[in-house]
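All protein chains but one are shown at their positions in the complex.
Per-chain numbering from 1; labels A, B, C, D and E assigned in written order.
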Amino acid sequence: MKILLLNPNTTASMTQAIAAAARAVAAPGTEVRATQPSFGPVSIESHYDEAFAAAGVAEQVRLAAEDPPDATVIACFGDPGLDAAREVLDGPVLGIAEAAFHVASMLATGFSVVTTMTRTCVMAERLVQRYGFERSCRGIHGTDIPVLALEQAGEPMLRQIEEAARTALARDGSGAIVLGCAGMAPLCATLSDRLGVPVVDGVAAAVKLAEALVGLGLRTSRRGDYAQPLAKPFTGWAQGLAWEATRAAGGR
Amino acid sequence: MKILLLNPNTTASMTQAIAAAARAVAAPGTEVRATQPSFGPVSIESHYDEAFAAAGVAEQVRLAAEDPPDATVIACFGDPGLDAAREVLDGPVLGIAEAAFHVASMLATGFSVVTTMTRTCVMAERLVQRYGFERSCRGIHGTDIPVLALEQAGEPMLRQIEEAARTALARDGSGAIVLGCAGMAPLCATLSDRLGVPVVDGVAAAVKLAEALVGLGLRTSRRGDYAQPLAKPFTGWAQGLAWEATRAAGGR
Amino acid sequence: MKILLLNPNTTASMTQAIAAAARAVAAPGTEVRATQPSFGPVSIESHYDEAFAAAGVAEQVRLAAEDPPDATVIACFGDPGLDAAREVLDGPVLGIAEAAFHVASMLATGFSVVTTMTRTCVMAERLVQRYGFERSCRGIHGTDIPVLALEQAGEPMLRQIEEAARTALARDGSGAIVLGCAGMAPLCATLSDRLGVPVVDGVAAAVKLAEALVGLGLRTSRRGDYAQPLAKPFTGWAQGLAWEATRAAGGR
Amino acid sequence: MKILLLNPNTTASMTQAIAAAARAVAAPGTEVRATQPSFGPVSIESHYDEAFAAAGVAEQVRLAAEDPPDATVIACFGDPGLDAAREVLDGPVLGIAEAAFHVASMLATGFSVVTTMTRTCVMAERLVQRYGFERSCRGIHGTDIPVLALEQAGEPMLRQIEEAARTALARDGSGAIVLGCAGMAPLCATLSDRLGVPVVDGVAAAVKLAEALVGLGLRTSRRGDYAQPLAKPFTGWAQGLAWEATRAAGGR
Amino acid sequence: MKILLLNPNTTASMTQAIAAAARAVAAPGTEVRATQPSFGPVSIESHYDEAFAAAGVAEQVRLAAEDPPDATVIACFGDPGLDAAREVLDGPVLGIAEAAFHVASMLATGFSVVTTMTRTCVMAERLVQRYGFERSCRGIHGTDIPVLALEQAGEPMLRQIEEAARTALARDGSGAIVLGCAGMAPLCATLSDRLGVPVVDGVAAAVKLAEALVGLGLRTSRRGDYAQPLAKPFTGWAQGLAWEATRAAGGR
Partner (left out) sequence: MKILLLNPNTTASMTQAIAAAARAVAAPGTEVRATQPSFGPVSIESHYDEAFAAAGVAEQVRLAAEDPPDATVIACFGDPGLDAAREVLDGPVLGIAEAAFHVASMLATGFSVVTTMTRTCVMAERLVQRYGFERSCRGIHGTDIPVLALEQAGEPMLRQIEEAARTALARDGSGAIVLGCAGMAPLCATLSDRLGVPVVDGVAAAVKLAEALVGLGLRTSRRGDYAQPLAKPFTGWAQGLAWEATRAAGGR
């Protein structure tokens, strides 16, 4: 099967790192195609960044509709553009925060999130509320590590994240850790070994959940708010991304 | 004072109609400047549309930061880009759904929302949950009237909305109606007369709430997630909308 | 327009101080008439005090129905008698806690309340739950300053409130402060300057929200539980405050 | 033991009827003393009525503090003045709505409330939320029977309440009925026989719960917001009801 | 009346201690019959233990159906088998956690739970959520005292529990303590004296609430999910515990 892995920021090296983390867990036979938008912020650390990133995800799924994947993963912990992607593509779409929350809740009664910029904790909080994990998620903790700094994560940074996780586990009384940034994916195995509790990386979680959904033959519902977008003109640079009335859903 | 009224869709005639509704309630001395994005969908009736509209709002507030308004109103019932706008501009920013919910909750114990496309009810539902109006909002009802059809609303359409409102009041046992689309603003007065209960138009509500906040000398907090965006490169068409490190918040 | 400003306690000097705070923000053309009940506690710092204060508010709005105001503000952070006032008067009625919560939620993702007696925190908590601000209100903090002591607030007391606010902001991770007592209104400007975050005084907020609602031509709904009171005999000292069957709602 | 049974309205015949219902279930050795306030509405069917009733309860418990009962029951389904009573008296205080909800939740997974005026359903709803019975309480249904009409309840009225209960059970899928007015107490046994499900009258429930609490040697906590009222002057007709600093809590 | 007191663990000495605590508060005329299952763990301190304990409760109530009690108390703070017991027996069934929460919520706005093993706090938390006491229950605190160690509780252990309670009261700002284990019942009076706040033992609370419900003539509803179990074969050791189609509910 084919997974489309979307990095909503425009840093190609991060796209590659995330793709590597995805391929490391993908089943034989699962092909991962990774892209990022043609526009937007180099990292997503504010609401302002996210507004562009969601449109970037919309762009990428619209283009992918021409040769649709079996499933799609949105690899930013804000899950930007998730609903738009579900309208456009038939195959399941998962956000990495969504996936990580689901998986963590199956392994422990309570989990803690360790993420990058403290100012983004509110965004994770809103996703927790939206997805229904308010009881499971015992705390959301920022480290104020810039997203792009994770690309060169050495021992000091790894230690910083590890300590934040230990503090979170103790303070929250939780049993598992969710890594709150796609850029932390490469650190997951090491952190798991050191912490001795399940550590969940949303990139890997989303890939395996996507394989599960496709294996079940399930696709996004077309009834209700995930029906295909309505056809209408778009203006400006977005003109070519309009949804056309003649467009049939791939395979449905 | 100056209010920036943002129509997140790209239909200029709708921008004008919304601006007229805004000016009709604005205090003497309140100047309304209305714009819409340079790109995006002609109306917002799906998650896909909204992903672009949020970026369009981000574009508009970024441009407005050069000559900042005293307050800003986002005139689409999904309140797209609200948080991004609060990061960029110092003056208060209100979404019309947000404003309408606040106002309705001051006039009745329970209110019902009557909106356009049924598929967008979920979006209003999420805002109700996000803003805390789950107890006050007793129901959200779609009429499946396309947003742009409201521009030519004649008696039949008015009657359709009126009947939907009566049904909602009876079914929900609520005491007020919230109009769920900026395009319904011109119909507010007539519906109020016919229904005999408070009918709240978010455009007008947001304008008056904006005047109230400015009158109180209050501005968006810069502590926490509404701090100004972080400076970083943006690529592609969005390049010029990057937030620069040297940019000082206007007046703060 | 005419605002009736009700001080639910019987301390006339406090009524005057609150009225001054109200007039300081009122628009030109807004006349503020301030009263307090003819009976009851000199301050409201317990449930027992509040039981009498709510009846005092009911007395005052009943008397005001003879020459009804355009809007009414109940100036005690417990919002006593709010629902009774909405049944009696046609113009909008706002409680200062209600108004402060609404306003603060438009300026920051999270706010903290700093109030007087710790024992009254539960009352504020119940209002937060009733109005739907459980997610926005991140903490309610008492200073154990008696309400009437605020009348002579000097630098030490101001400093005490300022420190409580700083502690609250840090502990709650919130972005704005709500002052939890009408008696704190005169301190709002100074606290805003010192804290560098929005500080919301409910008296001022309620006045401006009242102007907004009246400017929108909106009044309390008469459908449902805010319909006018039912006519019936009252006995004892309250005899003259009974609602009469022949009483028509002013202006409706 | 001695139970003080407070009828918050001023209809003495209703006080007697409620007292009879209380004595019918009281244990041998439990003496019921019933009073109503010296002022206020003859029935409680609106927020306005309730504002006076809460003060009436405060009056009555203040007077009772001179010769305190072992426990107190507030016999109005709005539980007016409950918190004030808990501050003033040492022995447990129960509201009849509170008691009925507690009892019903021990007998069925879901219960429905059948009450008098539809406009008061909101008041019951708020108590359900305050006490935590949102999951157990499956519906609140009004019959629009005036409270004082219950005093002459004949077969037609009994039939009306019975039908409302049957409809509620079916619509809500609940397993028990809570009678939403003290005036319905005399009808409880007959309704139980006819409906074949538990029917809970709050007056009887409160009396038995009061006996249970006193039997456990438990009294209201004096730590936190149920500490005794603070001493301060009261003015007007309420002057004599002020709490004095020298007043010691009876028996504690 | 006859109360069946079920100790869900298999430690007979604990059954006796719990029975003594129950008899100490029971009214004259209330006979307490105490049993424990014929199988299962000697104490309940994990989910694994509880799975067997719930079946043990089911065994005991099935046997008791031959000579049914007027009411039943399940004396383990996890309330295991509560719903099964309500299906089998007609008389009311109360769990001690359920009873303690109800009683504590009538005495204080907020209460704290002090229990045995920290790992069981999650179980208490789930009951708090199930019964609706999320607002009242301000904290759940473990002492890591093994359940069976309570049988020999001397001054050091008493002091440990007392300190845990004081810490909880301060940290949670609550007004009452709920003892989170049937084995703590004998310590209740001493803790009450020392702490100066209401301390609620669920065993005693359940006995008195059971007397109250029986005094009200109320029994578990047979409508909905508490209808009697369906008749069907059981296999293995449980064969004799099957519910038979010919079995009539005692007295209903």
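Throughout what follows, a contact is a pair of C-beta atoms (placed from the backbone, for glycine too) under 8 Å apart; a residue touches a chain by one contact, two chains touch by 3 or more.
In this text the structure is predicted, and so the values were computed from the model without any measurement.
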Which of E:Gly81, E:Gly175 or E:Gly215 contacts the chain that the document leaves out: E:Gly81
Contact partner of the left-out chain, one of E:Val57, E:Ala75, E:Ala104 or E:Ile161: E:Val57
Residues in chain E touching the chain absent from view: 10, 37-43, 45-52, 54-55, 57-58, 62, 81, 83-84, 86-88, 117, 119-123, 126, 129-130, 224-227, 229-230, 232-239, 241-243
Touch list for chain A against the chain that is not drawn: 25, 27, 92, 94, 98, 102-103, 105-110, 130-136, 169, 173-176, 192, 196-198, 200, 204-205, 208-209, 211-213, 215-226
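Everything that follows uses one rule, which is that only the chains that are shown with their structure count from here on.
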Separation of chain A from chain E, taking each centre as the mean of its C-alpha atoms, in whole Å: 44
Chain A-chain B separation of Cα centroids, rounded to whole Å: 28
Distance between the centres, which are taken as Cα means, of chain E and chain B, whole angstrom: 52
Contacts with two or more other chains, residues of chain E listed in rising order: 109-110, 135, 173
